[in-house]
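Could you have a look at this structure, given as structure tokens, before my questions?
Right after this comes chain A.
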Amino acid sequence: MIDFLLFAVFTGLLLHGIHRKAIARIQGRPGPPIWQEILHSLKFSFKETWIPATASEVLFVAVVLVALGIWSAALFILLLEGSILMLFGIYMLHKIVEHGLGLSSGSPYGKFGAIRSVISAASEIPLFATIGAIYFVTGSLQLSDIIAYQAANGPLLLLMPPVAAAMYIVILSKMHYSPFAIIEAKEIVSGNRTEHFGVWRAALDVAFSLKTFVLLYAFVLIFIGGIPFAAVLVLMLLLLLSLSFVCALCPMLSPYDTVTMQSLATALVAVYLVAVVVIA
Partner candidate 1 sequence: MKPEGQGSIISRISRALSNYDYLAGVYALLVIIITIIGIVSLPFLAYEDVQVYPKHIDRSSPLDPYDRGGTPFNTTAVHAQYPDNSPYLGYVTAYLTPLSQFMADGSHHLGTTIVSHPGGIIDEILYNTRGLDTVVETSILFVAFTIAAYLFRRKD
Partner candidate 2 sequence: MIDIFAAIFGAIALIGAAGAAIERDPFAKLIAVGVIAGGVVPFIADRGYLDVAIAVALVVPVTTIFILLVCRREEA
Partner candidate 3 sequence: MDAVYIAGLGIAFLSVIVAFYAILREQDDLHRILLTDLAEILALVLIALVATDLAEALILPGLVVGISELMAISEVFLVKESLSRPRYSPLSIEVMDSAPAIMSLALVLYGIVLSGFSGGALAGVGAIFYFMCRGHDERFAVIETASGYAWALWIFAFFIFMVLPEYWLFGVMTAGGAILLKVTGKMSLVGTMRGGHNE
Partner candidate 4 sequence: MNAEFILGLAVLAIGVLAVAFPRDRSYLTRLINLEIPAFGLLLIMLSFDEMLALLTFIAVTGISTFVLVRILERRGPV
């Protein structure tokens, strides 16, 4: 188990590196080497570290630990083929991590990041439309049941593409440099992570790499189903590259526009669901 966790951490960091590289190439820049993010994390963990004088100390540190804890838990849920309801619960709890990171330091930039993360909470709404749709179609939220269902009836990606699209938007909104990534836009320095430096930053990089790994892995498991692990990794890579394309080509949206876009996505999924119910 711990071996898989470490594997996920390094793969996730590697995926982050590939993401940056792909964006750079699409935009005609050379970009950093793909292992850059791994080196980054190591570098940060050697740096001088303290807690800002104005910070709320306990919260400042606890949020980092919580970030690591919830995403390791999410990974194990995938590994044990547990309930995707719990997985998405964790995804929403990640919101609390974002708020906590920004608010705990007392930094004005962190605060702006946190406020934007509160605004962008609407990114959770497509997710619940997704869960509802999956539960409606497969009759279960256990990952093992969903995989079994797909083995019998073909991948959900083909059975209900709009739901997959909604989930895709959810993952997109959590990627670096995405059009929805308003919480760490450049005009507010590093957003809610501005004051988490040194060891804290290294730990957060570890947690966020786990997050990327888990989200991509979950998408493949939920919408494509049980296939050999090597094939899963290849699909994850392809998915990531498609995300990189979107991130490289789309400009960043203004904060409230992201909310509207995500609400519209939810409404579309809801309409689709109603249509399915009516037809069925």
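Per the selection procedure, all candidates are chains of the complex that A comes from, given by their letters.
The criterion applied here is as follows: contacts are C-beta pairs under 8 Å (C-beta built on N, C-alpha and C of every residue); 3 or more make two chains touch, one makes a residue touch a chain; residues count from 1.
Source: prediction; values computed, not measured.
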Subject >> Complex partner of chain A (touching, any copy) among 1, 2, 3 or 4 >> reply: 1
**OP:** Quick one: which bits of chain A touch candidate 1 in the complex? Just the residue numbers, please.
**Re:** 254, 256-257, 259-261, 264
